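A single protein chain has been omitted from the complex, and every remaining protein chain is retained in its original position.
For subunit A:
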Amino acid sequence: MQGYFWFVGKRALQLLAVVFFGISATFFVTHLSPIDPVEQVLGRMTARANFAPEAIVAMRQALTEMYGTNEPLLSQYINFWLRLMRGDLGPSLLAFPTPAMALVMRALPWTLGLLITSTIITFVIGNLFGGLAGYAQDNKFFKAFGIVAMGLQPIPYYIVAFILLIIFGFLWPVLPISGGFAMNVTPGWNWTFVGSVLTHSILPALSLVLVGFGGWFIGMRALVSNVVTEDYVTYAELAGVERKTIVGGYVMRNALVPQFTALAMTLGGVFSGTVITEQVFNYPGMGSLLIDAVNAGDYSLVLAVSTVSVSAVALAIFIVDLLHPLLDPRVRAE
């Protein structure tokens, strides 16, 4: 058990490092760039209306004070961390004066829901079918499945989402292709709302699953076809252990360990996929928020989304890593 605590401690340290470096990088990229947020906002505001020169000067002063860009970089950096600890990243310009963090928190459940469900479905389908395909190598169904998996796997998220959009938007319009729920439904814990949310999530989730399961399938098939040749499997077969027990308890369980490690490593990539999928299907999550923020030149909101997404992905990886020893007793013992 002491080994497990060491393991957790080491991972926690890594988590903190990732979050610290990720957020610091976000800060320095935005603050060392030659582009001044104050001038950006000012440019956008003055483009839409006529202002007196004095008003512009006053506005520049107010904005400089708000962003704190007149202070030295180091104190800005310390300030940034102090404010971040309180969860405050300044007001969003997109929906002034709503705090940027409030917008992010509103979008976060959508992205998390989509990400978690589709990752679990992808992982289960890919590994289950991949494991069975590795065990029954001559099965025609799994061979066909393997070809489909291989054909879908390398295609970028955007293209798959886009093809789904064309199929279900133009050719066979049965599923909703835009938004998180129907416009005429009031949010709340009732069946119409939940049902609406579920039907709206089918296409975004489907596009993530279609791209994702192939990698797991191919990996698991290769792993299982190696494990099957091990002596203990032959022994179990000769000893008359039931097929189900061999596949489930001996073969799959051993092959699943490296797949679980891989799960933690792919989460960052899956998050990127989610961002794109959300944009294609106009889903009200973090991805859409990020893209809107960039298009509107909203400095605080871009910072808030990047900060939260870096931390959330790091945290997710940490959690998967913690679950790992529960699956593999050898890691626990180390």
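We adopt the following convention: contacts are C-beta pairs under 8 Å (C-beta built on N, C-alpha and C of every residue); 3 or more make two chains touch, one makes a residue touch a chain; residues count from 1.
What we mean here is this: contacts and distances are computed from a predicted model.
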item: Undepicted complex member, UniProt protein name, chosen from "Peptide ABC transporter", "NADH-quinone oxidoreductase subunit I", "Ribose import ATP-binding protein RbsA" or "Thiazole synthase"; value: "Peptide ABC transporter"
item: Listed residues A:Gln2, A:Ser33, A:Asn50 or A:Thr186, member touching the removed chain; value: A:Ser33
item: Listed residues A:Gly113, A:Gly268 or A:Pro325, member touching the removed chain; value: A:Gly268
item: Subunit A, residues in touch with the chain not shown (by the definition above); value: 14, 17-18, 21-22, 25-26, 29-30, 33, 35, 150-151, 153-159, 162-163, 166, 170, 218, 265, 268-269, 271-272, 275-276, 279, 290-291, 294, 302, 305-306, 309-310, 313-314, 317
